[in-house]
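One structure, pasted below without further comment.
Heads up, one of the protein chains got dropped from this complex, but the rest are sitting where they should.
Chain naming follows the written order as A, B and C, and within any one chain the residues start at number 1.
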Amino acid sequence: MTFITVLITLLALSVVTYLVSLINNKLGAYFTIVTSLVTLLLLFLLKNSIGQLASISLFTFKLTTVGWYFSMVMVVVYFTSAFLNPFWMKKMIYPAAYNLFYLVSLIGTIGMFFARDFITLFIFWETVVWTSTFIIQMGKSRKSSYVYYVVSAIGSMVTLFAMMLVYQVSGTLEISVAFNALTGQPVLALIVFFTFLLAGLSKIGIFPFHVWLPMAHGSAPHTFSPVLSGGLVKMGAFIAYISVSAFAAYEAFSSSFTIMGIPAPIYIIMVLGAISIVVGTVMAIRQDDAKKLLAYSSVANGGYILIGILLFDQLAFAGGMLHLVSHAIASATAFITIAIVAHRTGTTKMSKLGGMIHKMPITYTVYLIAIISMAGIPPMGGFVSKWLILQGLADHGLLFIAAAAFFGSIGSFMYVFRPLSAVFLGQLAPKHENVKEASIMMQIPMYLLTIATLLIGVFPKIILKVIAGIQAEAGIQEIVMVGNTIVVANGVLDTFRVFVVFGYGFLIALVIFILRRKSRRVTLMDTYTSAEFVHTPELLHYSSNFYAPFERLTKKPYPVLNLYEKVSIKIKEIGHMAESLFSSPKPAVTIFWIIIVFAIFFLGGVL
Amino acid sequence: MTVMNFVYGFIILLAAFIFQTTITGFNRKVTARIQKRYGPRWYQQFLDIFKALRKSSITHGWIFDFGVIMALGGIMATVIFIPVAGFEAFPNMDNVYIISYLLAIGMLGMAMSAAGSGNPWASIGVSRALTNMLAYDIPLMIVIFTLIFAFDTASVSEIAAMQQGMGILGWNAIRMPLGGIVAFIALFGMLGKKPFDSFIAPAEIASGPMVEYGGKHLGFMFILHELMTFIEVSLILNLFFGGGSSILVYAIKYAILYTLVNIISQVMPRYKIDQAVKFFYRVPLVFAIIQGLVVIFLGWGVSVWF
Amino acid sequence: MVLENQDNRNLWEKIGDYFSANSIWMKWYCTGCGAIELPPTMTSRFDMERLGMGPMATPRQADVMLITGYLSTKTLRRVIYSYEQMQDPKYIVAFGSCTINGGVYYDSYATINQLDKYIPVDLYIAGCMPRPEAVMNAFADLISMIKKGQANGWRHYQENYEWYKKNQLDSLEEVIIHDEFHE
Partner (left out) sequence: MNNPVLLIIIPLLLAFVSVIIKKAGKWILLLGVLINTVLAFFITTGETIIGGFLPPAGINLVVTQFTLVGVILINSLMLLTIIMSIDLVGKYSVILLTALAGINGMLLTGDLFNLFIFMEITVIAAYILSAQAKKYHHTITYLIIGSVGSTFYLLGIILLYHLTGSLNMADVAAKLPLLTTKELLVPILLIFIGIGVEVKLLPVSGWVKGVYAHANRLIAPLFASIIAGTALFVFGKLFVSVLPLSDTLTMLILVMSVMTFVFGEFAAFKQKQVKEILLFSSIGQAGLITALFISGLVYAAVILIISNVVSKLIMFTIAGAFTEKYQTDNYHSLSGVFVHNKITGIAFTIAALSMTGIPLLIGFYAKLNILIGFFHAGNYVLPVIVLLMTIVEGAYIIKLLLALWAPGKEGQVSLESFAVEKKQLLSVKNTAICLIVALVLIVGGTLIDTTSKIVTNGQPLLGDESPYFIISQSKGGE
């Protein structure tokens, strides 16, 4: 089976989905599930044909392990999120188009990960950008879609510059070859490195470009937010990967100034990653909207992934790549659960929710496991990856970046707990008395993703084997696993054992608990109120200003979005100036300008 | 992983509980003496715990129970991984990150259960506790990071072993004095001792996360608190004060360290939570970073001290 | 209120009562003037921690509730609420003559005169107000009562709940509108 067959099959299927959606959009939504499942299976089969070259029309592809890895992550996220699609069809203004774009963006990402030349990469990249832009606008906000596009466009246009520059220098568009022409041209390499990486940075939401994430994630259709956060953001990581593997940033800058063995340009990007960890964490803690909170957490986790991948060594790289998967899954799960809550209650504002656990225990459990992974607590997937990254950082002695990583890691406890407490725990408002648990169809993705999180957490070998393959492909030292134990230079980790011992501890606690007298069930409102009678559950629910003291500490104005707005206003001002100067309805003004131009040109020409 | 591992684990668990509870009882007496009181019996803490376990209890739903069990389970698992004077129930599992993150699952369980009670005081307490954690953990983790970089291992027992044989001069707290100060201050935060105890402030937020616990849940919380104290003091002891070459030495050092913390904390007022954050980011964080830079760039305190 | 003298506890209950007797956590209900006698009782002069007693923040955690003086009808409602939130076994110690017979407020329209009509009192401390010595003495008595299994007010309350409820309703009247302003 060739890749082209796969691609064309998928394209055909998405067109079929579109046509079906035109007739019956709910059926079309089910088609998105089927199509993404087919994609998953086909991709899985493609694992055997890694190394295959393929080309059609303008596009050339090469099947690589890393591409396969990335696209598997993507498809898993798309597949699981697709289960929600049928429930949101009624709320979409263009359901058929949504289904089509959903699948086309999936195809776009796959095509991009397997791209062999820059043009293919860029075309598929832009496809994803545009399709997702059109999907986001179907959500709550047009402005977010606009910001998303503009930030993406900044990234992709600058990257196009880099690509064409490399093409000019090397004469070839093939990614793996083209960068070789830059050896011995440090200045050019520097320009290409920063410009090429920019698309990745903007997509993964690294510090100055992170503004789009909360807006887009927060207001995209609930079904698409998991894809955005779990999937599309990870495209940026792929660009980062290219910049260290094909571009070979470490060799290109080997003669440049180094910090703890890291060339300065890479270090700068890593510092940006570290800043986004801090900014993402601080902002996530401050949010009231659960989706925005998770979006900012994606910013922070994007920082981890970027740092891990950029370190490009045995340890942190494996950590970054693993974090990609574990965060993709955890974040998709979290977004799905929030989507379900929003579906049942109609809001994602944490201050308006509460006590959902009594109505949706399964959703709660799934969310709990997702956030345990997201916060990097064993025995879930997120811990293994964070452990690898932290060990890697300790190995290199990158103190400041590690400090940011610690901050993000501890801070994540704060922000993941917030929705847990405000949405699921606490008092149940009377208006939510009739809320129902997620339907079976919605539960399926939650189960799948939860099992995946647990599996990665307990048996990381499954993923680390593939990562070792990628490391071999990239020519760096592979991560070593002895049995279930990850063995690295400065530590060992046996997650299975951690899991078992945790189970052991849990069992002991459970036995003690059961041995003691059974507790009497009281209502939620029967709670200590300093003997005051309170009858309004909402008043007893602590959910707004959750981290008030911390928010007080960090309430400094937040400048970055303002920066974009300022630029936008400046552009409008200049535009206004140009219009009023040159587009006057009075002919005399134009005549005046003709004379001025004539005069300037004449003088210029004579001198 | 044999049955013996689990038996050893249980022994550590039991020993840790009995030891720490005794020390706590002893320290209640120390506290009383500081306040010119006679103080309770040395075994008062046991009585309190068993009394609590004996009483009837209420529950606010399954999460209220489940959280407590998960908390105790997580903490017990962490205790099992703690190396005591070179003795480990599960060899090679004493990675400092495992310990510090597994500790978090216990805290998460407790926080979950507390918030599940539906009492706003509990949520406020949890929010303060988490903020407090963000404050003390960053400087501490930076110092630990420095240790891992310096010794090229993240194993607590190995780091402890490397400090032994040189007497007091071998301790990391002496070799890396700023780091030692940071760790010592962070221990106050970890233990929730004054001045960093605003998250359980009884008179203000009705003991915070513990507000709704009574009966066996409260007993669980007390056991959890003892075990958590054991983990935290052991961690600092192993990493910065040389651990112990034998169980006896370990126990003595442990008692001294904990009592010292207790004595100091008894004469302290209480920080507001944002003051605590400010404090930790102003002094210990700077110390930690300076210590890190000194170790990473100058190499002082890594192989020898003098 | 009748104190049962016969001891029909089993071994576990005896052990349990031993723990209960030696570790008493208090919740004070400090509306009356008796509260001022408690700080000296707690601190270095008398040091009640010797007896294993200590203050606790919420009724859920506490074993004994100290009613330190007169109770208006408004506060009585809150005392009952708090008492019902406490976990078994639980005890009540009432301070001063106000709780016994109304004391100086015996003819006040706003206070209740006899506390044990509304909640079971295990121990009264007479005096206006009882001094810390008396309080310490009372606590020692309470401990010995618990040890002997005689502090059974909480069980009495369960068994005679209707009687208590009726008294409470008679005195307080039923609240029709349940919100933050009417109770």
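The working rule: a residue touches a chain if its C-beta (ideal position, glycine included) is under 8 Å from a C-beta of that chain, and two chains touch if they have at least 3 such contacts.
Everything quoted here is computed from the prediction, not taken from an experiment.
A.B. asks: Could you tell me which of the visible chains the hidden chain touches?
C.D. replies: A
A.B. asks: Tell me which of A:173, A:204, A:372 or A:468 is the one touching the absent chain.
C.D. replies: Result: among the candidates, A:173 touches the missing chain.
A.B. asks: Check the options A:23, A:58, A:440 or A:482 and report the residue that touches the missing chain.
C.D. replies: Final answer for the missing-chain contact: A:58.
A.B. asks: In the full complex, which of A:38, A:164 or A:362 touches the chain missing from this view?
C.D. replies: A:164
A.B. asks: If the hidden chain were put back, which of A:264, A:462 or A:578 would touch it?
C.D. replies: Only one of A:264, A:462 or A:578 touches the chain omitted from view, namely A:578.
A.B. asks: Could you pull out which residues of chain A are in touch with the chain that's been left out?
C.D. replies: Residues in contact with the chain left out: 53, 55, 57-60, 91, 93-94, 117-120, 122-123, 126-127, 130, 133-134, 137-143, 145-146, 149-150, 153-154, 157-158, 160-161, 164-165, 167-168, 172-174, 177, 219, 221, 568, 571-572, 574-576, 578-579, 581-587, 589-591, 593-594, 596-598, 600-602, 604-607.
Operating definition for what follows: only the chains that are shown with their structure count from here on.
A.B. asks: Max contacts between which two chains?
C.D. replies: Most contacting pair of chains: A-B.
A.B. asks: Farthest from chain C in C-alpha centre terms, which chain would that be?
C.D. replies: It is A whose centre lies farthest from that of chain C.
A.B. asks: Please work out the Cα centroid separation of chain A and chain B, and write it as a whole number of Å.
C.D. replies: 35
A.B. asks: Give, as an integer number of Å, the spacing between the C-alpha centres of chain C and chain A.
C.D. replies: Centre separation, chain A to chain C: 58 Å.
A.B. asks: Could you say which residues in chain C touch two or more other chains, in rising order?
C.D. replies: 58-60, in rising order.
A.B. asks: At least two partner chains per residue is the criterion; list those residues in chain B.
C.D. replies: Residues 56-58, 206, 211-212, 215 of chain B each touch two or more of the other chains.
A.B. asks: For the complex, which residues does chain A have touching chain C?
C.D. replies: Listed in rising order, the residues are 526, 528, 531-536, 539.
A.B. asks: In the complex formed with chain B, which residues of chain C make contact?
C.D. replies: Residues 16, 19-20, 22-23, 25, 43-44, 47, 49-50, 52, 55-61, 63, 86-89.
A.B. asks: Which part of chain B faces chain A closely enough to touch in the complex?
C.D. replies: 1, 6, 9-10, 13, 53, 56-63, 65, 68-81, 90, 92-93, 95, 97-98, 101-102, 104-105, 107-108, 111-112, 115-121, 123-124, 126-128, 130-131, 133-134, 137-138, 141-142, 145-146, 148-149, 152-155, 206, 211-212, 215-217, 219-220, 272-274, 277-278, 289, 292-293, 296
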